[in-house]
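Written below as structure tokens is the structure these notes are about.
All protein chains of the complex are present and in place, except for one that has been dropped.
Just so it is clear, A, B and C label the chains in written order, and each chain counts residues from 1 on its own.
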Amino acid sequence: MTDWACATLLFAQEIAPREIPWLAWFLWLLIGFFGIFPGVVAYMVWAERKVAARFQDRIGPNRVGPLGLLQPIADALKLITKEDIVPDAADPIVHLLAPVIILVSSFLVLAVIPFGVGLAPVNLPSGLLYLIAVSSFSALGVFLAGWSSRNKYALLGGMRAVAQLVSYEVPQVLSTIPVILFTGSLSLVSMVDRQYEFGWFVFSPPGFLAFVVMTIASIAEVNRTPFDLPEAESEIIAGYHTEYSGMRFGLFFLAEYLSVFAVSCLGTVLFLGGGLLPFPLNRLAEWMGTGDWPAIVVNIGMVSVFSIKVLGYVFLMFWVRVTLPRMRVDRMMNFAWKYLVPLSIGNIVIAAVWFEMVLRDPIKRMAQVEITGDEYIPPGIGVGLKGWIVTGALVIALFLTVLRVNRGSHASKIKEITESPIPLPSEAPALFARAR
Amino acid sequence: MIQSIFLLFSAIGLMAALGTVLSRNLVRAALWLVAFFFIIAVQFVLLEAEFLAAIQVLVYIGAVAILLLFGIMLTRNIQGDETTSASLNTKLIFGALGLALFAVLATAIVSHKGTPERPAWSKIQGRPDDEAGRDGVLTRKDTINNMAKTVGDEMMTRFVIPFEIAGLLLTVALVGAVALARQVGADEPIDRVRKAGFTRDDAPANGSPEGVAEAPGAVASPSH
Amino acid sequence: MHTVELPVSGSDIPLAWFLFFAAASFSIGLFGVLVRRNAIAVLMSIEIMLNAANINLIAFWRYVAPPPGEGINNGVMLALFVITIAAAEVAVGIALVLLAYRRWKAADVDRYDTLAG
Partner (left out) sequence: MVMLNYVFICFLMLGAVGFAVAPLILERLIAPRKRGRSKGETYECGVLTTGETWIRFRIQYFIYALLFVVFDIETVFLYPWAVSYVGLGGFALVEMVIFLVVLLIGLIYAWATDALKWV
């Protein structure tokens, strides 16, 4: 049975123990799923407008309801009462299909996130792979949106967006591999479990590098500033959703914020320990010897910790958005392929080194403890320190190498351009002919 | 219950395959193909190979479909309507051929005779659960419950050579495809370049910027 | 984590059904290869055929016990490599189509007839 179903069933049985068919449970859970997340997202939009306004010394939404709190509802009403214009030239079926695909993809991503103990909607054995797989649907949807509008700008924006999405998906995926390596499983639930034992993964040099790469790649994956080139309004109107209006545009909007939420959850689960407190604190209950707390109490705590982390992550994205200008398209692609991909590939090897130096021994001993029942002795601080020094040096060396290679190739390009002879006027017609 | 689910999804899958094959618009065909890939992933789930299902979605829908769509956009038949399509007669002949192939395969499936220890295919209903493999370590149940781990173990032990060769193949494919694609860099057809009086060697390496759509201003590319 | 087992299993789909599905898709793919003129459409049809083959591999892996002493996961591994090679094939195939397209100004396989006698 799914984790979520299980947990809710247990909670419910504490309140009203009776037999309920699983189909009815599923429907009930779906109501939860489609009630909570869109609500969260709606208020994320409100929060973004407020935060951006504060950064720019404005007040932000303040008319609809107290503090503008009803603004999302007003926005939704506005979008729904707008006329839905489909251009005559568009391919009607695909034009409708594209936003639906994107929205479905961003909902499905949320299905494997463990929000608390037993609070992952589903706990798949290959959860992370599933997550990556469904999130790659959105590239398809973006392309179809651009193609079906039969508008040059939309098509151009769609192509650009797909090129960007696929380029940044590579470092995003590669930077999850250290986490899998540390966990030995693809299930997001066991990733959180492993972080309960060994502390957050971000607190290790390869983990930290992976976290940084992942965050940057995630911002690009959800098309936010400084990587919002697909919808660069100064160049290509609004990119792939130029020809979308009314609620169809609203679906794109909803999907975008939903995926912002989803990647924040993913980053939190993979590197920031999900709903766990930092390392010494998460064992507090155990050390105080208060025994097992009821699941409901643990979950309230975990979900609130999780929410705080996700809010922090989302706030980081808002901050980046109001601070940085949009990148140039060639630099953006270079950044993905020439900086992030080499960094994350090198990081995989460094993660293996960290695993060998620090994690292998405790994992083996813990497995033995489970069999023999002896007392588990945590490894000495020296092992961790040695690992920190070695892998930290490796990470810095990798970073400098990548930087240097890029700088070097850049410098040689500049030299080549500045030292190449300027064509004489007599060559100009030939050059022109060549250009034609 | 599970049987009707299977029949439903199979029907959708066959419809999608037919759509891929028959639709004149290439992008529509690619969309049908995506649906077909998805149905294959569903079949993998029904066969309890969920790792492969995720791989299927990741590689085929996430990557191969995108590559195919880009390929369509890079060739001129973008409106999708094929310039030439087979006549009805050829279609009928090849359709009959396809049906004949199916008939042969179906007969083979139905008439497969088993041996005492290995039953005939048409008789097999249940799935074996717990026999161990060569080393006696990995049982089928292990594989089903954690296929990623099994695949990793197998890949690092029995399938090391194919694994490295696959890496080599990928690199070769990458290098080859990049080389081929870069050769097309000059946007003009080769004939035209030759006629203009210079060979490929002194043609500009990155191709002429004209006729290449990047800035919207240059969008209406001169048609050759 | 709680895990409650519910008796939902796929064990009552006969093997032959999967084989029939694979055979039907394979035939459709072959029909596509023969009937389509556009090179990219031909590539798509080839993908259909490869996927049909994969279904067969996994179905046999799941339903048929291997001879004693043989690896039980050969089907899965083979399917994985088929996926890999199919993707590589599409990459190179489309690059070739692009090159041919620039050469003959058409993506139709029937136009690539320079070598025809």
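What we mean here is this: a residue touches a chain if its C-beta (ideal position, glycine included) is under 8 Å from a C-beta of that chain, and two chains touch if they have at least 3 such contacts.
Source: prediction; values computed, not measured.
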Where the missing chain makes contact, among the chains that are shown: A, B, C
Residue of A:Leu67, A:Ile85 or A:Ala411 touching the missing chain in the full complex: A:Ile85
Residue in contact with the excluded chain [from B:Ala35, B:Met73, B:Leu101 or B:Ala120]: B:Met73
Identified contact with the non-displayed chain, of C:Ile46, C:Ala59 or C:Val90: C:Val90
Missing-chain contacts mapped onto subunit A: 1-2, 5, 22, 26-27, 29-30, 33-34, 38, 79-89, 96, 99-100, 103-104, 107-108, 111, 121-125, 128-129, 132, 147, 149-153, 155, 159, 162-163, 166-167, 169-170, 173-174, 177, 180-181, 184-186, 237, 242-243, 246-248, 250-251, 329-330, 333-334, 337-338, 341-342, 345, 348-349, 352, 355-356, 360, 363, 409
Residues of subunit C (touch criterion as defined above) contacting the omitted chain: 5-10, 80, 83-84, 87-88, 90-91, 94-95, 98
Touching residues on subunit B - with respect to the absent chain: 45, 48, 50-51, 55, 58-59, 62-64, 66-67, 70-71, 73-76, 78-79, 144-146, 148-153, 155-156, 160, 163-164, 166-168, 170-171, 173-175, 177-179, 181-182, 184-185, 187, 205-207, 209, 212-214, 219-221, 223
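Methods note: only the chains that are shown with their structure count from here on.
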Centre-of-Cα separation between subunit C and subunit B, whole angstrom: 6
Mean-CA-position distance for subunit B and subunit A (Å): 28
Touching two or more other chains - residue numbers and ranges from subunit A: none
Subunit C residues counted as touching two or more neighbouring chains: none
Subunit B residues touching subunit C - in the complex, by the definition given at the top: 2-3, 6-7, 10, 13-14, 17-18, 20-21, 26, 29-30, 33, 36-37, 40, 43-44, 46-49, 52, 55-56, 59-60, 63-64, 67-68, 70-72, 74-77, 82-86, 90-91, 94-95, 97-99, 101-102, 105-106, 109-110, 118, 121-122, 124-128, 131-134, 138-140, 143, 147, 150-151, 154-155, 158-159, 162, 166, 169-170, 173-174, 176-178, 180-181, 183-184, 187-191, 224
Contacting residues of subunit C [partner subunit B, same complex]: 8-21, 23-32, 34-38, 40-41, 43-45, 47-48, 51, 54-55, 58-59, 61-66, 69-73, 76-77, 79-81, 83-92, 94-99, 101-108, 110
Subunit A to subunit B touching residues, read off their complex: 94, 97, 124-126, 129-130, 132-134, 136-137, 139-140, 143-144, 147, 152-153, 156, 159, 162, 166, 169, 184-186, 235-236, 433-436
